[in-house]
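For this view, one protein chain was removed and the others were kept in their places.
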Amino acid sequence: MSLFIKDYCIEEFEKRGVTLDDMAELLLLIQQKHSPDLTIEAAKKHILKVFEKREVQNVVLTGLTLDKMAENHTLDEPLHSLMWNDDSLYGVDEVLAYGIANIYGSIGLTNFGYLDKAKPGIIGKVNDKHDGKVNTFLDDLISAVVAAAASRVAHRKRDGYHILDVD
Amino acid sequence: MSLFIKDYCIEEFEKRGVTLDDMAELLLLIQQKHSPDLTIEAAKKHILKVFEKREVQNVVLTGLTLDKMAENHTLDEPLHSLMWNDDSLYGVDEVLAYGIANIYGSIGLTNFGYLDKAKPGIIGKVNDKHDGKVNTFLDDLISAVVAAAASRVAHRKRDGYHILDVD
Amino acid sequence: MSLFIKDYCIEEFEKRGVTLDDMAELLLLIQQKHSPDLTIEAAKKHILKVFEKREVQNVVLTGLTLDKMAENHTLDEPLHSLMWNDDSLYGVDEVLAYGIANIYGSIGLTNFGYLDKAKPGIIGKVNDKHDGKVNTFLDDLISAVVAAAASRVAHRKRDGYHILDVD
Partner (left out) sequence: MSLFIKDYCIEEFEKRGVTLDDMAELLLLIQQKHSPDLTIEAAKKHILKVFEKREVQNVVLTGLTLDKMAENHTLDEPLHSLMWNDDSLYGVDEVLAYGIANIYGSIGLTNFGYLDKAKPGIIGKVNDKHDGKVNTFLDDLISAVVAAAASRVAHRKRDGYHILDVD
């Protein structure tokens, strides 16, 4: 893993208005039924662990760069128009997110789809685009990272780790 | 495609309490925002088209057989116990469903996850197990078939087909 | 599907030195055992059919744009360096290719991996980078399109179509 790229990804999320706290709250939301003892602090640490995975970093980096370049009108055509107009049949964001969601196993797929469709919390906010923002990949990346973290929590719980023991 | 296996799959769904109408209603539910003119009759035809795909048939057949054999105690151990106890970390049902959900493209992933988690309509009913029923794969199969049908509707609409033109 | 984007994708492949004939030859290579009667002309038509799929077009467009922008030094950092240096652990090209390879069903996965690793014909040529070319995505895209076409041939053959009947 690259700590440089890990930090870069988290900073880029923050620049686009998505904090670790926002993602930790989503994790609590989808885990509250299965892991009611999970705290916001532990949730943040689980999310950070997901960002340490090289596979996650590469997917996040690629998706965020595409969003940012579409937003800055520096992406080549015709991809720029496709992303700028947020074509509902452009599914590359889902393809990429899948590369993240199942890094901790296939149970992440269900949570990914749920978050991406129901759009609770920060996901709804970034999806409510305005002022020339392009978040085509961002909402899928958030959903996928949180879904991966949820799988991490579930598998570790079964493995006998205490819910607040993250490392 | 095999019409024999197509019919077999639909009959097996019905034997387990899941009709084409049940699935068509789910399709209307997730498509109502994008395709408000879709009728229950057209929805059923789209679902039938999905069942014509050999890939879908093979996945459905495999999943339903595993459910049925677990229910009848004819599946070998230790797989029987894993399925009988409905282990929440057994994710092979999601892996299989993925083989269906994206047969019409990656946008199916989001609808699959949403249906599988929110469990509207018939999905909630089959998931509410009792009397020794095993529906480990069934709920994922329903979600995946309906999600595939939704992708089919969306792609065909963009391709200029009338919403009630299914073939 | 968009005929404009279909033509654009094929032209971009040609600009990067990959013709429909190159891909048709790969298709003959991997199908010769199962479909010895397949001709180069029919193979080209099957490949064209794959390029008509919107999902394929979107993935191809995204991958080719990333390659081209990395090559022209117009991609933002740090993604540019990652692609410029052709990091062997950057797996987003495989993630994207997967979105193509199984559009005709999961049997495409095996052919995709084989082509991408053995690198016969044109795949080996584009992979043998020099003169500042960046083909990080291109070789995976070729492998995935040909693998999808091979699945198309196999499924249609079973469905009773004549090997030279493509539409």
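We just call them A, B and C in the order they show up, numbering each chain from 1.
Definition applied: contacts are C-beta pairs under 8 Å (C-beta built on N, C-alpha and C of every residue); 3 or more make two chains touch, one makes a residue touch a chain.
On a predicted model such as this, the values are computed, not experimentally measured, just so you know.
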Worksheet item: Of B:10, B:26, B:47 or B:66, which one is in contact with the hidden chain?
Response: B:66
Worksheet item: When the complex is taken as a whole, what residues of subunit A touch the one chain not shown?
Response: 1, 53-55, 99, 102-103, 105-106, 155, 158-159
Worksheet item: Which parts of subunit B are in contact with the chain that was left out?
Response: 4-5, 8, 54-55, 58-59, 61-62, 65-66, 68-69, 74-76, 78-79, 82, 89-92, 95-96, 98-99
Worksheet entry | Positions on subunit C where the hidden chain makes contact | 34, 88-89, 91-92, 94-95, 97-98, 105-107, 109-118, 154-155, 158
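Methods note: only the chains that are shown with their structure count from here on.
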Worksheet item: Which residue numbers or ranges of subunit B touch two or more of the other chains?
Response: 105-106, 155, 158
